[in-house]
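I have a structure here, written as structure tokens, and I will follow up with some questions on it.
With one protein chain withheld, the remaining protein chains of the complex are depicted in position.
This part shows chain A:
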Amino acid sequence: MMNNQPQIRRERMNEKTGTEIYEAYLCPIIRAAIKALPIDFKRDLEEIRLRINRPLMVYGGNKDYFLASDGRLLRNSQGAIMVTRKDIDLSIQFISNYSFYSVEEEIKRGYITIAGGHRIGLSGKVLYDGKSIRTMKDFNGLNFRIAREKKGAAKAVMPYLYHKGKFLNTLIVSPPQCGKTTLLRDIILNVSNGNASNGILGLKVGVVDERSELAASCNGIPQLDLGIRTDILDSCPKAEGMMILIRAMSPNVIATDEIGREEDSYAISEALLAGIKLITTVHGTSLEDIYGKKVIGDLVKNKVFERMIILSNKNDIGTIESIIDVNTKVNLIGTPIRNKVVN
């Protein structure tokens, strides 16, 4: 009898029909509506928003719409699907693979990454035990954020990050929402893979992905490409993660997102002692701005970083304003690079 059971399918993506992976995580009614969306809108789809007892909304191309059950986009809420408690609970079951306990930590952080690197934000009743969030229950809202991998964002900056074939410690400085993580991800990919035609060798890169944003790991498997020589510590605090990498994975380069806590600086000095190169990011707008910051300011003053990439969204999101040689404080690019690839 048991042998007659059909093989259990692990992949949720139906490759034959080209159904997007995230659709399988929606409750059936909403899944059908999303499936029926106009194709050109679906390409730009950024968010699917479920709010309890509110009309279903989708966001894409800088506009939001209500959604009818046949996939029509509506400007007002009449005729839109009303999201119910059952829709949200069922979607949560699919997202957590029917096992709340297996995504406990993710729920505490307020989001779950699913296959394909898509991220689902959660809101609901938070149970707080005085020191930290214990868990969340009675979910009232879900935000499906559709991830799109954009390769090529780092193409223009890569030549500036090497000196005589050696990778230089690099700091990316950027205000929020300027494509900092996308750029970092693509730099990691390039450093890890190397570039045979330019004689640049690939390096072993260790990534501490504290917020699962860089690799968007799902069950430990990176959903976004960080290169062939990359080791990823998922959901690991940065300082501890860097120490683990130094001890265990012998990386040439360590990459992390948003450094800035006291304990990070100790881990960084350990890494430098071990001869490991660094690439990291920080919130900010200019070199002067960074000097004022505690941990990272000291690192910059001590000339730990050799290159600094400053991003802005003045012209386009992800415009590279300048690439500074920190030792000489010279801007290496004449005019800002408009980086269309970064969204």
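In the analysis below, a contact is a pair of C-beta atoms (placed from the backbone, for glycine too) under 8 Å apart; a residue touches a chain by one contact, two chains touch by 3 or more; residues count from 1.
Just so it is clear, contacts and distances are computed from a predicted model.
**Student:** Suppose you had to identify the omitted chain by its UniProt name; would it be "Sporulation protein", "Carbon-monoxide dehydrogenase large subunit", "Biotin-dependent carboxyltransferase family protein" or "Maltose/maltodextrin transport system permease protein"?
**Tutor:** In UniProt, the chain that is not shown appears as "Sporulation protein".
**Student:** For the chain that's not shown, point to the residue among A:Q78, A:S99 or A:S132 touching it.
**Tutor:** A:S99
**Student:** Of A:S69, A:T135 or A:S235, which one is in contact with the hidden chain?
**Tutor:** A:T135
**Student:** At which residues does chain A meet the chain that is not included here?
**Tutor:** 1-2, 5-6, 8-10, 12, 24, 28, 89-90, 93-94, 96-102, 104, 135
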